[in-house]
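Please find one structure pasted underneath; my questions will follow.
Excluded from the complex is one protein chain; the other protein chains are retained at their positions.
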Amino acid sequence: MNITRVTSNKGFVLGLLGLILVLLATLPLYAPGYTPVLMTSFFMYIVLSVSWTLFSSPTGYMSLATAAFFGVGIYTAAMLGKDVPLSVFIIVGGLISSIVAILVGALTLRLKGVYFAIFTFGLVMLIPQLLVFWELHVYGTRGRFVVVIDYNTIYYAMLIISMILMVAAYLIRRSKYGLALQSIGEYEEAAAHTGINVTMIKVITFAVSAFFIGAAGATMATRWTYVDPYIAFNPLFSFLPVLMAIFGGMRQLSGPIIGAIIFAYLQEKLITTFTELYMLIFGIVLVVAILYLPNGLMGLILRLWKRIQGGQHANT
Amino acid sequence: MDLVTILDIVIGGLLIGGIYALIAMGLSLQYGVSRVLNVAHGEFIMLGAFITWVLYTTVHINPLISLAIVGPIIFIIGFLLHRTFFRHLLTSSPVLGEIIILGALISWAIYELLKVTNTGNPLIAIIIGIPVAVVLDFIFHKTLFKGMGTSPPSPAAFEGSSLLATFGLLYIIQNIAIIVWSSSSKGYSFLASPVNLGGAVFGANRLVTLGFAVVIGLAFYLFLVRTRLGKAIRAAAQDPTTAGLMGVNINQVLALCFGFGAALAGVAGVLYSMCFSISATMGLERTIIAIIVVVLGGLGSIPGSFIGGLLLGIIGEIVKHFEPSLALAAYYIIFILLLMIRPKGIMGK
Partner (left out) sequence: MPILEGEGVTKYFGGLAAVSNVDFHVEQGEIVGLIGPNGAGKTTLFNLISGALVPKSGVIKFKDKNITRLKPHQICRMGVARTFQSVKVFANMPVMQNVLLGSLFGVSIGISSAGASREATELLEFVGLSAVRATPAKDLTLVNQKRVEVARALATKPELLLLDELMAGLNTTEVAQAMELVTRIRDKGITIFMIEHVMKAIMGVCDRIMVLHHGEKIAEGTPQEIATSKTVIDVYLGE
């Protein structure tokens, strides 16, 4: 049986995805307790790394703002959580993140990529400082308690957000905008001369990716029980998605997913025994991956796959 | 506002500005010549500060003498980093990565297997795993991967990857520091005796710091303008290919620049530790400020970075006088204004 024919059969792929979806949807029923909590983490990292890849991979503009959008989401949940249902503050968190992204994009995406990277890099420090100031003068407080939501609801929320993101990312990639994004990464000047409004496409894509990151933050906020600006805005959440996407491979959507699962799992395993060491190891892995594995794990696997496929057709 | 307060603000601003200036000059050198936006720059500041602190608190070495120690050490670190890592970004061969991945996977499998037989020693697993991975990868390349080459990244891709590589470096250095020194604040007191300047009072350490910052900055500028090596560096910044044709050893110069840039940050760290408390996580905010200074002064202009640093220091002091917590926000507003009106900066080309 020809492997290629089976796995590229659309029905097969859809059937497989459907099965996975059913398994995931019923997870809390057959594996209650800690498993949904762990899976929620996995989904969170999948959303973060896929969202990051959605924009940064085709265009080559390295966003270091993931932690900023995530923090915006968390803080939105903290502020609105008591008065407003989950689905609403998740969407609001996403929208506010998008608005921040549009502002940042309008400012920096008309210029060279380095300005964008710089600006996004500092956001994770700037926004909490502004928030502290604002909270102090407007509310006279600092930090707030987050509304408590049960873990199963959060699990389903993250699952739904992940699914929507997958669909969105897939559709964007297949559409003419996906092609345009790629051309911007290849040669931005030429893309502009081919009729592509490069600034607008960059800003909109950036805003879309920010939406999902913010929504994820709003969903996960309840994990923290109490947040203040410096807890909500943690540079770690800019670093980890980048690590996951680079290691997993930026060219395919499967890359960040694999990377997210691997490192979320590793983090779980290592955080108790090697609390400080594991971050160091992750840093080393990132540098090594960037230097020596430019297309990530998936890139490696795909090359192997192509070779195997090629081997099957060698005699035709 | 009386004269004393104004003097207070201006001189205070120049003090911190001098440190910013050095940091920004280093960053500008790295970006302008080596084309690497080093977001880990602040970590070199932190290292310089901590080395000084350790030397002072354990062996009582005068921080001013530490300047001469820290400079070369951090220079060497930066130089070696560029020689080993960043140069490899231009010639991305995936072999080592494949070996590491395979080695990790195989070692882990062996480790899990050994655990079953109760002899689970990770070291043994690694010692077996890596040679196996090397052999496997060799076989792969001879059979499956035969004829599959890789192409070097475009300049834009290189800038993107080097940015992320320095991002990884940030985490590596910062976490080493946290492991060694923990994340709490440290400090020491040196030359803290007050000096009176026209009514405004400053610690002697701050004035000494400013003095040294200016002297070092000027010395470096003269180095760039007067010496042969300095001219080679400036040539490489303008046009690396032509400079190479003119007999400049480009790879050497790129690594040297990275080293000098890091050294400037380290030296700034020494000066910083003389006046302020330090912590293992101090790097991030200094890097952000340094980047804003570099943009203000003009990407690629070293004198611009110096002036920009002093300017931003004064502006920061003014803002801090009214609202201490909004200094970074003020810097960002300047950044935003620059991006809107004149991204090239004051002296940008």
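A and B are the chain letters, set down in written order, and residue numbers restart from 1 in every chain.
The definition used in the following text is that a contact is a pair of C-beta atoms (placed from the backbone, for glycine too) under 8 Å apart; a residue touches a chain by one contact, two chains touch by 3 or more.
This is a predicted model, so every value here is computed, not measured.
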Omitted-chain contact residue, chosen from A:179, A:262 or A:301: A:179
Listed residues A:132, A:192 or A:284, member touching the removed chain: A:192
Absent-chain interface as seen on chain A, which is shown: 176, 179-180, 182-183, 186-187, 189-198
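As a convention for this text, only the chains that are shown with their structure count from here on.
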Distance between chain centroids, defined by C-alpha means - chain A, chain B (Å): 28
Touching residues (chain side chain A, partner chain B) in the complex: 60-62, 64, 107-108, 111, 113-115, 117-119, 121-122, 125-126, 129-130, 132-133, 235, 239, 242-243, 246, 276-277, 279-280, 282-284, 286-295, 297, 300, 303-304, 307-308
Residue numbers on chain B that touch chain A, as the complex places them: 31, 37, 39, 85, 88-89, 92-98, 100-101, 140, 144-145, 148, 150, 153, 156-157, 159-161, 163-165, 167-172, 175-176, 178-179, 284-285, 287-288, 291-292, 295, 299, 323, 325-326, 328-329, 332, 335-336, 339-340, 343
